[in-house]
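Mind having a look at this structure? Questions to follow.
Omission of a single protein chain aside, the complex is shown with its protein chains in their original locations.
Every chain is named by a letter (A and B) in the order it is written, and numbering of its residues begins at 1.
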Amino acid sequence: MLAWKFLAPGALAPFTGISWPLPGEGHGGWVEARSKPARGVHACVLEDLPYWIDQELWVVELEGEVTRTRRQLIAGRGRLVARVDEWPSAQAEFTGACIERTRRRVVDALLAAGRDGDAALLSAPRDPEAERQTALSIAESGPTYVGYVADVIRRRPYPGTCAYMAANAAAAIGNVRGHDQERAEQAAWFSARFRLGRPR
Amino acid sequence: MPAGAPDLQALVQDSPLVEALRAGDERAFLGLVGQLHGAMVRFARGFVSSDAAAEDVVQDAWAAVLEGIDRFEGRSALRSWIFGIVANLARTRATRDARSVPLSALEADDAEPAVDPSEFLPPSHPRWAGHWASYPEAWPESQLLARETLARIRDAIERLPPAQRSVLQLRDVEGWSSQEVCEALSLSEINQRVLLHRARSRVRREIARHVQRRNP
Partner (left out) sequence: MSRALPADLVCIVAVERVTEYLDDVLPLRERTEFEEHLVTCPGCVIYLRQVRAQIAASAELGRPRPPPEEVTQKLLDMFRASRGG
């Protein structure tokens, strides 16, 4: 089956440091799971992409017994099929979308709480640093969730962090449902932006 | 292999050496000495109060090794067995020398956190309690391997409480496996790992302090 996998630059596994063979004609060499049962080749389904964000996004082929655990696929062996070339340069778009959704959620929550003044302040166009300061100052005497706007702006250079903070913001406002909704929107962003479709 | 069984690989490698020693093969013995003696002295030094005492202990240990080699059953790796002998002799020597037990040696309830809690946001933080207050600085590799830094690391290791020092010495300095260290020091795997964790954390603080001083 096909799935997706994030890798560190140079097709390096981010945690084990192993080097994945690059695709030659159509696909790379197989990477086998090591002997212990917990040691499988890891990949993920579309929905779980946002939890594993790294610099390179690859389509992988998995073979052997494939188990789905919390947020991961574990397989007997896997190989790289193709890289999503546009991902590294699209990271700012991704984090921009996280920031927009977070801002929208926070503004909607402020309006729902009758805090129209704060909502207007936050909605007014500003440069990122000014917006960050505005959010922090509203959060000081207002609802704490406003602070997340400052967080996602600050950690924009780190897409995995930014996505996590956006999810936490959504959780602060909408609990588990809010969290899951934000993560689903993040996955949908990947799907739409890179036309990932369904694995074959 | 059942949990705790000796590493088959190590035993297979040990057998010819043990046989050679029993047969009086001087080259085999000298090879073993060359390989282990320095590490044994470093290790013994963690228990006793002087370099001379450490040297004495290790020579006594070699005598005990030669005396016991015919009876060595290979249930543990050879070097685990040898270092176990060193540990026993070193502890006895330390007691005999009536070395006063430093407070740091009383490790019973050493529930020290790995990192100073002040490096993380306090429980009162509205969004990120328990997260880094600010990200740690990356340590430049060249600086870590510089002579001055290595000396600082050696110092820090020497100042560890004995049990922490022994484990860190064997795991990180000598490169032993978890299993071998447990065999040599008669520790459970969990205890060994707790000692390693604490030891590494203490040494890390020293390094961090040193690096920060060099790069304000």
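Some points to look at:
As a working rule, a residue touches a chain if its C-beta (ideal position, glycine included) is under 8 Å from a C-beta of that chain, and two chains touch if they have at least 3 such contacts.
Just so we're clear, the structure is a prediction, and the values are computed from it rather than from any experiment.
If you put the hidden chain back, the residue from B:Ala77, B:Ala90 or B:Ile157 that touches it is B:Ile157.
Subunit A meets the missing chain through residues 14-15, 38, 51-54, 69-72, 144-145, 158, 160-161, 163-164, 168, 171-172, 176, 179. For subunit B, the list of residues touching the undisplayed chain reads 23-24, 26, 29-30, 33-35, 37-39, 41, 55, 59, 62-63, 66-67, 113-115, 117, 120, 123, 125-132, 134-139, 141, 144-145, 149-150, 153-154, 157, 168, 172-175, 178, 189, 193, 196-197, 200, 203-204, 207-208.
Here is the rule we use: only the chains that are shown with their structure count from here on.
Separating the centre of subunit A from that of subunit B, both taken as means of CA atoms, is a distance of 41 Å. Residues 139, 144, 147-148, 151, 168, 172 of subunit A are the ones that touch subunit B when the two sit in their complex. Those residues of subunit B that touch subunit A in the complex are listed here as 126-128.
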